[in-house]
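One protein chain is absent from this view; the other protein chains keep their places.
Right, subunit A next:
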Amino acid sequence: MSLITPSSRPKGPFKGGARRNDNNRIYANPLPLLFIEPPRSRVTSILGLLGLSLTHIENPHCEGVFDPTTRSVWVSNIDHSMLLWRRGFFGKGDLSRSEPSWLARQLNNRKMGGKQLTSEEITARRRAERKQFKLDRAAAIAAVHEEAEVIFETEGKVIRPALSGPAIPSAATWKPAPKPEEPPATPLIEDEELEEEPIEDVEHLQLTLQEAFLLLWNLDCLTVLDPQSMTPMSLKQIWIAFQVAHLPPRLPSQPTQKPQLQYDNPFLINFVVYHHYRSLGWVVKGGIKFCVDYLLYKRGPVFHHAEFALVVIPVYEDPEDQQVSVTNLQNASPFAWSWLSTINRVNSQVQKTLILVYVTIPARSRLPESILESPACLAHYSVREVILRRFIPARMRD
């Protein structure tokens, strides 16, 4: 049975509280692993006294395919992708904004009615309404102008046409015109079609390499398959492959050359940050829409807006490593004040606190090269945080 329902929300108009309860139920588990407590008994309490527990861990063991070109792991099994999304908000649907809801949208389109909308559809409708509002307002202003012209020509009175007023809609008062009822004939036909050819789900969940590595290494609930052989990759293979995905492609003339692993590989730095905040209980998602590297959500995107926006700033412990590096790391060299003020302004507009996350890259000289071949090297990275807020003397006097 598929976890996905034709609409992402059950039927009926929902009040805020009901939806919150619904979300609390659907997204009850913060991680894919479930901890099943045995029923309380004398045995468990005695064992508890001895520091032992009979809690049994239910591990879902999902499966994904590594895709080096998009630097992601694709989870095509719909049960797995919904599970990873609902328990910890891992990944994103490749045809959706976040939750893989493409199939639900298609089914919804077929079913019509349009009462239960997915978030993408709500956004599209809001944008259309906003556009209509602007058109209406422009038309109203033009009408007022015309009226003033007519009065001037006929009565010779000069009226300065107002840009606002009762005749001109404002963002607060404007309401979309009620939609005319659609004839019920067409949906009926579509309903018949629906039964004839079911829609094939073409969407998959994309996990970033950081997410995938946390799932497979820290939580042990993901198996990554090699894209060529479709066989499970070993931890070491994955570790190397995830780093190599960020390196420039190797020349075909030297296919056997050893990949040039370095401490400043973007995968390592991103994983350090991702792991740091995941361990502290935050839900970490990409932050490109607010021009930052990551966003931190409390519990998850369906519960709260992101509170913090992270800018990852790599710092070389040994500046000479930067000179010989093969990767041109973003933000490794200081950025301009204007850029800092830009990202700070963008994020304060959306009520997010900006955090500069400084990741120290260990010096190559003090560690053996071989340590990069396993996740053991992660112990040598450190993370420092600086919270940034714009201080406006005139407004922050008290």
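One rule holds for everything that comes next: a residue touches a chain if its C-beta (ideal position, glycine included) is under 8 Å from a C-beta of that chain, and two chains touch if they have at least 3 such contacts; residues count from 1.
We take it that contacts and distances are computed from a predicted model.
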Fill in the blank from the handout: Name check vs UniProt for the chain missing from the figure, options "Ubiquitin-conjugating enzyme E2 C", "tRNA-splicing endonuclease subunit Sen34", "Adenylyltransferase and sulfurtransferase MOCS3" or "Eukaryotic translation initiation factor 3 subunit K", returns "tRNA-splicing endonuclease subunit Sen34"
Exercise for the section: With the full complex in mind, choose from A:R20, A:H56 or A:R127 the residue touching the hidden chain. Expected result: A:R127
Completion exercise
Touch assignment to the omitted chain, from A:Q323, A:S338, A:Q351 or A:S365, lands on A:S338
Problem - Touching residue (missing chain; options A:I122, A:A167, A:C291 or A:V326) - result: A:C291
Exercise for the section: Just the residue numbers, please: which parts of subunit A touch the chain that's not shown? Expected result: 127, 130-131, 288-292, 330, 337-339, 341-343, 345-346, 349, 394
